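Omission of a single protein chain aside, the complex is shown with its protein chains in their original locations.
So that you can tell them apart, the chains are marked A and B in the order they are listed, and the count of residues begins at 1 in each.
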Amino acid sequence: MTEKLLEIDHLCVDYETGRGDLKALRDITFNVNKGEIVGIVGESGCGKSTLISSILRLTAPNTRFREGEIRFKEQDLLQASERQMRDLRGSDISIVFQDPMQTHNPVLTIGQQMLDIQHRSKQSKADKLSHAAKMLGAVGIPDPDARLKQYPHEFSGGMRQRIAIAMALMSEPDLLIADEPTTALDATLEVQIIERLQELQREFHCAILFISHHLGVIAELCDRVVVMYAGAVVESGEVREIFHNPKHPYTRRLIECDPGHIKERARILPTIPGEVPDLANLPGGCIFRDRCDQAMARCATEVPPLDQLKEGHHAACWLNHAEATS
Amino acid sequence: MEKSRSELGQIIVGVARDPLGLMGLIIVGVIVFCAIFAYWIVPYDPIAMDIKSRMQGPSTAHLLGTDQLGRDTFSRVIAGGQVALKVALPAVFGAMAIGLTLGMIAGYGPKWLDNLLMLFFDTIRSFPTVMFALAVVALIGPSLQTVVFVVMATSIPTYGRVARTQTMTLRNSEFILAERSMGASMSRILGVHMLPNIIGVLAVLAAMDIPTVIALEAGLSFLGLGVKPPTPSWGSLLKDGYSLIRQTPWLVVGGGLPIILATLGFTFLGESLRDVVDPKLRKQR
Partner (left out) sequence: MSLLNVVDLNTSYGPINVLAGVSFTVEPGETYALVGESGSGKTTVIRAIAGLAPAQDGSVTFEGQEIRGAPESVMRPLRKDMAMMFQDPVGSLSPRLTIRSLITEPYRIQGMKDRDLDAEAKRLLAMVNLPTHFADRYPYQLSGGQARRVGVARALALEPKLILADEPTAGLDVSVQGELLNLLNDLRERLGLAMVIITHNLSVVRHVADRMGIMYLGRLVEEGTTETIFNNPRHPYTRCLLSANPEPDPDARLERIALKGEPPSLLKRPSGCEFRERCPFAKDICTQTPQWEMNGDHGLRCLAPLS
């Protein structure tokens, strides 16, 4: 029996704006088990950022949690006090951000910053420093003791992202949230970072919630995948199921569109015409209907539920509704 | 899609939604209204002396009493507001226009020109404003024009430096490179593409600068270096009141209160304007 670490249950999040409520997340349900790597795939406007800030409870002031729960180790984070959240962040839940050039304080040495994040620990300063050096070594930074004395600008983008990962893993968190950590990097460095993350995950046994729009990276790294579109989960399942047997038209089209998928030179590449719907003024029925080439009459009127198609594979599409098991 | 309102309209609505901004807008509105229609508002001629009714306390006839020469204080406060704006507006907008032009040239032009202009700015800035004012007044005598000139000259560097920094940040942005790749001339790049992106910041700076200038004008007039008597000015009101504080305390109130109100009003307006114009803060609204 796998142990559940993070459970997101029917989460609905709105932003109050001048032109009405923007329904940023609607009925999000998925979970992350202990020691598992879960990928979240989605394009711009799918609600990835809102989801992350909701988990960490670092949302903008106009955010309203309308419904649902976020449970971390059985505790409902939406009910937790600000103090409890502060204790969780950076110790049980850590995050690595997209832009490695902006995540470090430019006027402090890396060593100082790595000391600062150990403020909860009762160890001596020397122990903390050697722990920091050990972590830098673990993410593949040569000569870590000397590097601790350097400032962020003395490192390249790839190095800084490794340092960010080292810092996030220092407290041995149960959950590491990686928000597009390789998007700002070259492909060669991207591959290095992914391989390093896989090694570290085996070493530290933390669960990783890996957010990316890069299907290749998701396919290589993750155990399970959650596909999001316009603020809703459209499909989730084992990585092989999602890539070899996608059940939602959006997932299928997205995989087709990835040029990495097309080996022969093509004059006309597949695309998904149309735009993401306006979240402040949602049309009824299925959100993907306007861009879907298999839409039926029913899709215009009823929102498809996230059906379980087989153990661990869910999709929200009327095409599969008949074969749903529950 | 949002209804496309004119940009100025959006800014005004944005300011009015912020309580402090609304207060600033009202105060500034009243001051500007009084200054424009001063001629019709004043119950008495602000420079007409009436020795018989000198140094009277506030009454229904004289709302803020009269001074040592029997002039109506309320009328002098209103007329003084007109003088204050006559100094502040041309001085601030003149300094902004000159500073903007020089700053953009310094930021976009060749390095030697930048160095030269920076040297010019730093030289002006190194004069203490009041000392510089004293020297100019000694040279050409006190008058409204002198005050405008002094204030303008001393605030050019502030606008120039800000405009230069903004220009330098913009000049390496991709949209400017794109314009260059199409062969746009320097005047087109500066005038059409950079100016609209710089002017907002400078307008905020100007709004915040107006109270400083009003206070400076009052200060110079207080020292007898500003506008020439008998022209009413908040500063000279304060000066008269100060020397007669035991006999006619209402004169100090009449000179001091409008300065405080004007300062608060323009500062509130400027701060609120900054929040509305700043695109980073604007996104969250």
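The working rule: a contact is a pair of C-beta atoms (placed from the backbone, for glycine too) under 8 Å apart; a residue touches a chain by one contact, two chains touch by 3 or more.
Keep in mind the model is a prediction, meaning the values are calculated, not measured.
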Tell me which residue among A:Asp21, A:Glu43 or A:Glu67 touches the hidden chain in the full complex.
A:Glu43
For a quick check of understanding: of B:Ala48, B:Leu177 or B:Ile245, which residue touches the chain that isn't displayed?
B:Leu177
Of the listed residues A:Val38, A:Ala219 or A:Cys292, which contacts the missing chain in the full complex?
A:Ala219
Touch with the missing chain holds, among A:Val38, A:Ala132 or A:Leu189, for A:Leu189
Suppose we count only contacts with the excluded chain; which residues of chain B make the list?
1, 4, 173-175, 177-185, 188, 192-193, 196-197
Please give every residue of chain A in contact with the chain that is not shown.
43-44, 156-159, 186-192, 194-195, 213-220, 239-240, 243-244, 253-255, 257-262, 265-273, 275
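Everything below uses one rule, namely that only the chains that are shown with their structure count from here on.
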List the centre-to-centre spacing of chain A and chain B in whole Å, with centres computed as mean CA coordinates.
51
